[in-house]
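All protein chains of the complex are present and in place, except for one that has been dropped.
Then we have subunit A:
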Amino acid sequence: MAQEKTKTRPMTMIQALRSAMDVMLERDDNIVVFGEDVGYFGGVFRCTEGLQAKYGQSRVFDAPISESGIVAAAIGMGAYGLRPVVEIQFADYFYPAADQIFSEAARLRYRSAGGYTAPLTIRMPCGGGIFGGQTHSQSPEALFTHVTGLRTVMPSNPYDAKGLLISSIENDDPVIFLEPKRLYNGPFDGHHDQPVVPWSKHPLGNVPEGYYTVPLDSASLYREGRDLTVLTYGTMVYVAEVAAREAGIEADILDLRSLWPLDMDAILNSVRKTGRCVVLHEATRTSGFGAELCALVQEHCFYHLEAPVERITGWDTPYPHSHEWAYFPGPKRVAEAFKRVFREA
């Protein structure tokens, strides 16, 4: 891991993401940051606060409310030779940019035989658990993992957020960088009735101030256990942790970090060791990314499996407002699934 010897300090995920952009704006003149409310105001989530004042309007600027325009302009800039880091205010609002992301950014290198590339990073706050209702809670990752040519990444803590964002910005492929907004200020295990713990109380909230990277295509074994493999990412990492504890199960909790392309070796090593696998995500179930994970596990680990692979996900409904906690796959539902995997064995 490339790393400068710098001090660490406690950062929230917001501060860590901002620090990643700050570091990269400083290191590379070709990096530009733009999106809705990203410039002067510093972003509706404060992720770009102070960057315009530090680097000027031609490096960090506000954009019209036009997702397709933001991504299209970034593609044109990438063709010129810049490295745009753009923001879509909520993942729920990427749909107007779908044509530019799917048909253009993802395909430029292929269709031009390497003549043109799209070295962009598209940041999108995603996920629920914040009473965001239908259009501030979605987890559209499966729509990206299905598209050839894209990389889809999702951090679960400040340390990874900064290191993965730097890697994404430096990567020459287009990266969809999904940020679970529920984790912006602190880890969240689904116990919504309990006070939120800030990142300053969590070891992964301690972040180096300078440049470092967390490699793409590499999962992290968040907790080690021998009974069960949990394949998950984002907010569900913490739900898995607390659910395993409450169910009294020693689980390997694999935080995938890079959803696609992914770290297949880490998955195989864990499932072949434990013989049981549960896939967890907030996104809706049918044709969700979990389906791909289940298929890969049964394809590559069939003779090691001692129980059917379980999927715990959001329901196949739009994300509701008042029924937030009946929708969100919280620790209770997850713990039940963990136990079920053993009952059926």
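Here is the rule we use: a contact is a pair of C-beta atoms (placed from the backbone, for glycine too) under 8 Å apart; a residue touches a chain by one contact, two chains touch by 3 or more; residues count from 1.
The rule we apply is simple: contacts and distances are computed from a predicted model.
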- Write down which listed name, "Energy-coupling factor transporter transmembrane protein EcfT", "Na(+)/H(+) antiporter subunit D", "Sulfur relay protein, TusE/DsrC/DsvC family" or "2-oxoisovalerate dehydrogenase subunit alpha", is the UniProt protein name of the chain that is not shown. "2-oxoisovalerate dehydrogenase subunit alpha"
- Item | Options A:Phe41, A:Tyr116 or A:Phe131, residue touching the unrepresented chain | A:Tyr116
- Option from A:Asp22, A:Glu36 or A:Glu104 whose C-beta touches the chain left out: A:Glu104
- Given A:Glu87, A:Asp173 or A:Asp252, the residue that touches the chain left out of view is A:Asp173
- Message: For review purposes, identify every residue of subunit A that touches the missing chain, sorted by number.
- Response: 32, 58-59, 64, 66, 68-69, 72-77, 79-82, 96, 99-100, 103-104, 107-117, 148-149, 151, 171-173, 217, 261, 264
